[in-house]
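Handing you this structure, nothing more for now.
Only a single protein chain was left out; the remaining protein chains are all shown in position.
Chains here go by letter, A, B and C, matching the order in which they are written, and residues are numbered from 1 within each.
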Amino acid sequence: MDHNQELAMIKVTENDFNVAEEYQALINNNSQDGAVVFFVGLVRDFNQGHSIKGLHLEYYPAMTENALKVIVEKAKERWPIGRVRLIHRVGSLNINDQIVFVGVSSQHREASFEAAQFIMDFLKTEAPFWKKEVTADEGERWVEANQKDQLARKRW
Amino acid sequence: MDHNQELAMIKVTENDFNVAEEYQALINNNSQDGAVVFFVGLVRDFNQGHSIKGLHLEYYPAMTENALKVIVEKAKERWPIGRVRLIHRVGSLNINDQIVFVGVSSQHREASFEAAQFIMDFLKTEAPFWKKEVTADEGERWVEANQKDQLARKRW
Amino acid sequence: MINVLFFASLRERLGCESLTLDYQPEMKLDDIKNQLMAKGDNWQNVLSGNVLAAIDQEMVQGDAEIHDNAEIAFFPPVTGG
Partner (left out) sequence: MINVLFFASLRERLGCESLTLDYQPEMKLDDIKNQLMAKGDNWQNVLSGNVLAAIDQEMVQGDAEIHDNAEIAFFPPVTGG
């Protein structure tokens, strides 16, 4: 594993991820970083007024991973962070399935907390993923983009 | 496990914790929360200009756990969060050892991110723990409280 | 030649995943969009909504210039995470 790979691992995949393994990859041989923050997004059972049975995640294969790299690079320019791991799943997911993982390490906690939020806020508004929900009441529906996410992105 | 216990687990202990188990306890049978944020603090090899070999964490047994409960209650009043798990270790720790775990689940990510930061900021300034570092150059020294932590606490 | 791709609800509502257009010098993204909207009422309706676009996998605005062999993508606001 080369140096860059170690400092930022970014993956778009149909496969599930293991939070414990991701945490280990953030802290192994990393005695300078005293803070690790991570976020996991999961499929909830209720969204935008609908009871959910599962969802399908579409993406733009040629673009998505690169869009995530750009977001992580921006975070690295802005905060003194150590390692970043970012995984986003695509394809069919069920309730309680893990969707997204963002993990950031840094010397002090402020940088990790802010960078992780920054990455999530930009991912939510700029990375080409689209969710289609399977609802209990209305069949399939495309999730609508959220005004709140646009506002969250604009604070940075 | 009663309802309150499940919604907020708070522990001050000499024993290490397992991040994977804590994560499971946040998400098991919890299909309403789509967001989990957690923070882990670890012993770094360098602090306040000193190379560190380890540290000893002192606390106030009759007070500390209750002080943490008060902080978590404040966070729960302020944000719509689901579960909270907060563990702080005491006693002798080595470099890379885990010191503190804060995990928060919520429906939407903003609440988890903010509550986890709030809990850490108050823990750093109001919970009776004191670190004594074993340094490579100067023997043992008490860590000095940080102006930055005072400022972080005041933003809330 | 220009390759045009459609994703997610746009793809479904247009009933089209991709198409090709002839390249014209000094074309801008909005020219492509207008050409597509002229294909009929449904295209007009769908593409006049809140639509994002990328050229060669980078998000762009309507005045972005097109080059020959570009890959253009149209898609709805993103909803990942």
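Rule of thumb we're sticking to: a contact is a pair of C-beta atoms (placed from the backbone, for glycine too) under 8 Å apart; a residue touches a chain by one contact, two chains touch by 3 or more.
Keep in mind the model is a prediction, meaning the values are calculated, not measured.
Contacts of the undisplayed chain with visible chains (whole complex): B.
Among B:I52, B:V84, B:M120 or B:V134, only B:M120 touches the chain left out of the display. In the full complex, chain B touches the hidden chain at residues 41, 57-60, 62-63, 66-67, 88, 99-100, 120, 123-132, 142-146, 149.
Here, only the chains that are shown with their structure count from here on.
Seen from the C-alpha centroid of chain C, the farthest chain centroid is that of B. The mean-CA centres of chain A and chain B are about 23 angstrom from one another, to the nearest whole unit.
Residue positions 41, 120 of chain A are each in touch with at least two other chains.
Contacts with at least two other chains are made by residues 81 of chain C.
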